[in-house]
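Missing here: one protein chain of the complex. Every other protein chain is in place.
Presenting subunit A:
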Amino acid sequence: MRHDRQLTAAELDSFGAELDALRQRTLDDLGEPDARYIRRIRAAVRLCCWSGRALLLLGWFPPTWLLGVALLGLGKILENMELGHNVMHGQYDWMNDPELRGTRYEWDIAGPADFWRHTHNHIHHSYTNVLGKDDDVGYGLVRLFPEQRWKPFYRWQPLWVTLQALLFQYSVAVQHLRLDQYVKGRMSRAELRPLLRQFNAKLLRQSVKDYLAFPLLALLLGTSAAAVLVGNLLANLIRNLWTFTVIFCGHFTERAAVFPPSVLEGESRGHWYLRQLRGSSNLTGGPLLHILTGNLSHQIEHHLFPDLPARRYAELAVEVREIAARYGQVYNSGRLSRQFGTVLRRIWKYRLA
């Protein structure tokens, strides 16, 4: 579905050099406005989460309860995407603020940040859409490309995907455990044990917070523990569905490309950029969409420059699109509804051999 021009080695080099130069120009320009932005996002996260939780403590009264769910869900989305994801990419390391240091940040989802820093920052971003290397291609549950070998299990994949969307934060958390390797005997119990311990500890903390501590607080205050529990459950669900949508739209749209492992042999900088461009897809929309997706609506720019502050992607996109056009590369971008439609079509189509 893509009609990209093949690039010569010399073209690849100049393509890479242009993108490197673009990255450097942005790096040189980082400053106060970027710092202010991420701190405002953090303030917005706190405001949404804390006010959402406070409203839920008022019980089932519909206006406050619904608003509480919405605010907490919004806060969790912002924390997950624009704050957590981006900070953990090291996008704000240049600020030298210990509270926003990528290697130390711990986010408000089930998976330990350390797991994600490995599976996402390292594996996914180095091996984007390389079959057999990037586990994010289908997460082992879904067949999205004809190049993936078919198994009978995939026949039911619309069901698996639905479950995955509902439980997305757990599916991201569990990914790093590589349970498939363990089952196949390629990973020993001793290797798995420390990972499992870390996994359980984080899972416990997150569940205790949302499903025990805050409902108990409601009991103490004499309001409804059930209202808080259900509210928290819904807020997590909203976040799961939204992040699932954004992530799947970033890499598995109709015009997204996958690559055989052989592309990695002696891959040049220019070719690495090219693979990131071809493997990613953007969403068009207004500023609110961009913030809510953590600017992963600019998935292409994110994959080219994962460590630049995401608020810069919109301005970078103008130049990236122009460079892509000059080198005859498809710039895969479209409305959310359209891109998501093509993802669903893939899921439906490749369930059969």
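Rule of thumb we're sticking to: contacts are C-beta pairs under 8 Å (C-beta built on N, C-alpha and C of every residue); 3 or more make two chains touch, one makes a residue touch a chain; residues count from 1.
Basically, contacts and distances are computed from a predicted model.
Missing chain, UniProt name from the options "Ferredoxin reductase", "Putative NADPH oxidoreductase", "Tryptophan synthase beta chain" or "Sugar ABC transporter permease": "Putative NADPH oxidoreductase".
For the chain missing from the display, the contacting residue among A:K133, A:R205 or A:R255 is A:R205, taking the whole complex into account. When the omitted chain is restored, the residue from A:R53, A:K76 or A:H89 that touches it is A:H89.
Touch with the hidden chain on the side of subunit A covers residues 20, 24, 27, 30-36, 42, 46, 89-90, 93-99, 101-103, 106, 117-118, 121-123, 125-126, 201-202, 205, 209, 272, 306-307.
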